[in-house]
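Quick one: the structure is below, and I'll ask about it shortly.
Here's a slice of the assembly, chains where they normally sit.
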Amino acid sequence: MVRDVTLSEAELRRIDQKVWDRYPGGDPAEFRDAVDFHESLPAEKQFARVLEGAEDVLTQPRAGVPLLDDQIELLDTLVRDGNADLLPTTIDSYTRDNAYEEAREGLNRSRETGTDELNGFPAVNHGVERCQRLIEATDAPVQVRHGTPDARLLAAVTLAGGFQSFEGGPITYNLPYTSKYDLAETIEYWQYVDRLAGAYTEQGIRINREPFGPLTGTLVPPSISIAICLIEGLLAATQGVRSITLGYGQVGNLVQDVAAIRAMEALGREFLPREVTVTTVFHQWMGGFPRDEARAHGVIGLGSVTAAMAEPDKIITKSPQEARGVPTAEANAAGLRETDQLLRMLEDQDIVLDGVDREQELIERSVRSLIGAVQDAGNGDIARGTVRAFDRGLLDVPFPPSEAAAGDVLPARDDDGRVRLLKSGELAIPDDVVETHQARLEERAVAEGRDPSFRMVADDVSAISNGRLVGRPEEN
Amino acid sequence: MSGPTIVVGTIGSDAHVIGVTLLEHALREAGFEVRNLGAQTPAEEFAAAADEVDANAVLVSSLYGHAEQDCEGLHETLAEVSADPVTYIGGNLAVGQTEFETVRRRFREMGFDRVFESETDIDAVVEVLRTEFGTDEQVSQPVTRVSS
């Protein structure tokens, strides 16, 4: 069974070989050449360095198109028209499914027709050299963003290709994104990814790794996000990763969001080994958006104001076209500019919210309890503990497409709009915290004159796209 | 007393399950029998499930933009089984910023009986299904209280 131990040099080389076997580009990249390429990059393209050294909140969009030149042009637009500080390269769905044959077809068709026949950049098919060309052609650090449960070849190619940051992890790129993988399986895959990042790190190329904190994007209780990010951080650290960005998706309640970022920072420092540099990322609202662009601007605005108060190291922006489909470059840049305007208008202001401490304390205690349960379940081994904890529902995620999570927790908002646990299943959080959650939901139920039920959850899920935070019953 | 039987699921490689999760619960509450196939369900599995439960309706959800490819062959496979359900599709069906009327026409041609915009709210879906099967408010069960 999977265990949280550093892969040996030999194991790394063995997996490496197997992984590169599937590389459509022919020969595997030479590790030494890859390191040389990284070493040739100027300071302003070194992801970890830029992120960790920044004074203000950095902005980063999501964006990916099939063709190399188009991707360069798209990233250029996002820097020029959107003031993006950090850049993404979002990978297409076929590559995420390891369907490189289909990705190649899509790529070819895109070249022939001149239209985008893939929903992202097929980095594996482009291959190492073309990735390096992308990195050379852009003016800011670039991160691989995807959603790939088995991202081994993608990591091997893109890290050799000069990318210095790689999103995802065994839990966060499994449970929300697929129904097809066991956790034990993806943990193994990501041990390779992390070990590879560790190998670069040992050569002085500090690859940044970023768990995908928002998970299913929909009313995820902060403690669950944070606990899972910490676990992925611990697993990555074991493999030698030294730059880790913990992630969290906005829930929409200002106090809870600020408390969550604060808790994440504090717990990151507490739980991760001293040699790891921990940073944080805040995602603007990841659930259903209003279709109307003006209203979407409002949602983006609230995310930006929250970030200005919570001061994470970076913010991932949304576009006003979120509900409609993949945004145009212009709409993507618009989301960045609105965010930039708000961050800068608020950056000089010292804003302290009442009640953050109390909420932060609730979150921190829940996280400690969840991590404790994982450690116990694995008899001290966090990898094994993760598999077992999810199996027993001690750790769980709301609305998982995957059967690897019990899916027994059900979140709803309390009367103040904070995300609470309506159903907590076997979730390993302290009893008094569960009681507090229940009490808050009862308050709301009383205010609304109805029982807490799935209908309340459904109303909350759709509330923001319907123009509000809490899904109250229609007034008569 | 059990109402008409409905199969729901997200087709293809699509993992967006929030919509079908809400649909499942709402339909149950409204008195329908529901079989939720969840995420990333191949077209054949919809047919197999419809056959197995003798479904009155199959509700296909797709959010990630590949509905057209993913639904290829669905109606052909359904034609082969003994059940004869009406078929609905909904979610985010347009690729890019296509007009909804164009999208609706395309999916109607593929065999879907009804095509829903992504703004569709759950109560509307329940309403349409009630009308479809002539069931009325009476079948609806009281909202069940959830507690942990």
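For reference, chains read A and B in written order, and residue numbers begin at 1 within each chain.
The working rule: a residue touches a chain if its C-beta (ideal position, glycine included) is under 8 Å from a C-beta of that chain, and two chains touch if they have at least 3 such contacts.
Note that the structure is predicted; figures quoted are calculated from it, not measured.
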Would you mind giving the copy number of each chain kind in the full assembly? A x2, B x2
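FYI, only the chains that are shown with their structure count from here on.
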With centres defined as the mean C-alpha position, give me the chain A-chain B separation in Å. 30
Can you check the complex and tell me which residues of chain B touch chain A? 10, 13, 15-18, 21-22, 25-26, 29, 38-40, 64-66, 92, 94-97, 118-119, 121-122, 143-148
Could you please specify the touching residues of chain A with respect to chain B in the complex? 93, 97, 119, 176-180, 216, 218, 287-288, 291, 321, 323-326, 399-402, 410, 421-425, 434, 438, 450-455, 458, 461-462, 466
